[in-house]
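Of the protein chains in this complex, one is absent; all others appear in place.
So, chain A:
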Amino acid sequence: MSTQKASTNGIVITLHDIHKTFGEHEILKGISLEVHQGEVLAILGSSGSGKTTLLRCINALEIPASGTVSIDGQKIDYSQKHSRQDVLHLRRKTAMVFQSYNLFRNKTALQNVMEGLHVVQKKSRDEARQEARKALADVGLSEFEDRYPVQLSGGQQQRVSIARALALKPSVILFDEPTSALDPELVSDVNEAITAVAKTGVTMIIVTHEIGFARRVASQVVFVDQGRILERGTPEEVIDHPKEPRVQAFISKLSYK
């Protein structure tokens, strides 16, 4: 299962036997996976299979019922007591790009990106501004730094949110269907931005329905089905030559679109 990249780089993220229930329903039924430094993991799966929930369990926006998450030396075993501080430390190893961008709407593009640098990482305003400008340049939005979110297109907003995540230099960036809320003609800009970020060696986990994009950007693919990982491997293995019938059906259905 380990890719070539993986053998040269250390493990950044380990999930072990993650379970999550909402009320009566067990949504995640024991998920384990590892992501190496610089790797891009794509999570595929049909709607309702638990992909978003899995992603949110990684940065503790949802608290798993049991299992361990460890990111770059920060570890929480959810079967045991853990404090708010533990959660915060773990979460600060990550950054997230949401489906609906979730930019702070009362702040400009630049302020959105500066916020975490200044408030969380305690950098001076000048330093934060400098780094935020660089992140905005990386996603091609230098001219838009003084715009408020409402003054930006969906694709631009999503790129600001990628810059906001990128600027924090987290151990991993989590993407939840970053282009699914966008008009089709804006998708490629955002995908290009993500690809560019991936090339800089940032570790990423991306939930996506875009097989073609996953194929291009991912070094590892997992297919989630009803709260379990049904198949995992390289894009060639999972997307081009899936073994499980359910994965085959899913891939062929999407590829015809």
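What we mean here is this: a contact is a pair of C-beta atoms (placed from the backbone, for glycine too) under 8 Å apart; a residue touches a chain by one contact, two chains touch by 3 or more; residues count from 1.
By definition in this document, contacts and distances are computed from a predicted model.
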#### Entry: Undepicted complex member, UniProt protein name, chosen from "Acyl carrier protein", "Ion-translocating oxidoreductase complex subunit C", "ABC transporter permease" or "Acetolactate synthase small subunit"
"ABC transporter permease"
### Message
Looking at the full complex, which residue from A:K29, A:K75 or A:R92 touches the chain that isn't shown here?
### Response
A:R92
### Query
Looking at the whole complex, which of A:G50, A:G67 or A:P149 touches the chain that is not displayed?
A:P149
### Query
At which residues does chain A meet the chain that is not included here?
59, 61, 84, 88, 91-92, 94-96, 98, 100, 102-108, 115-116, 119-121, 148-151, 161, 164-165, 168
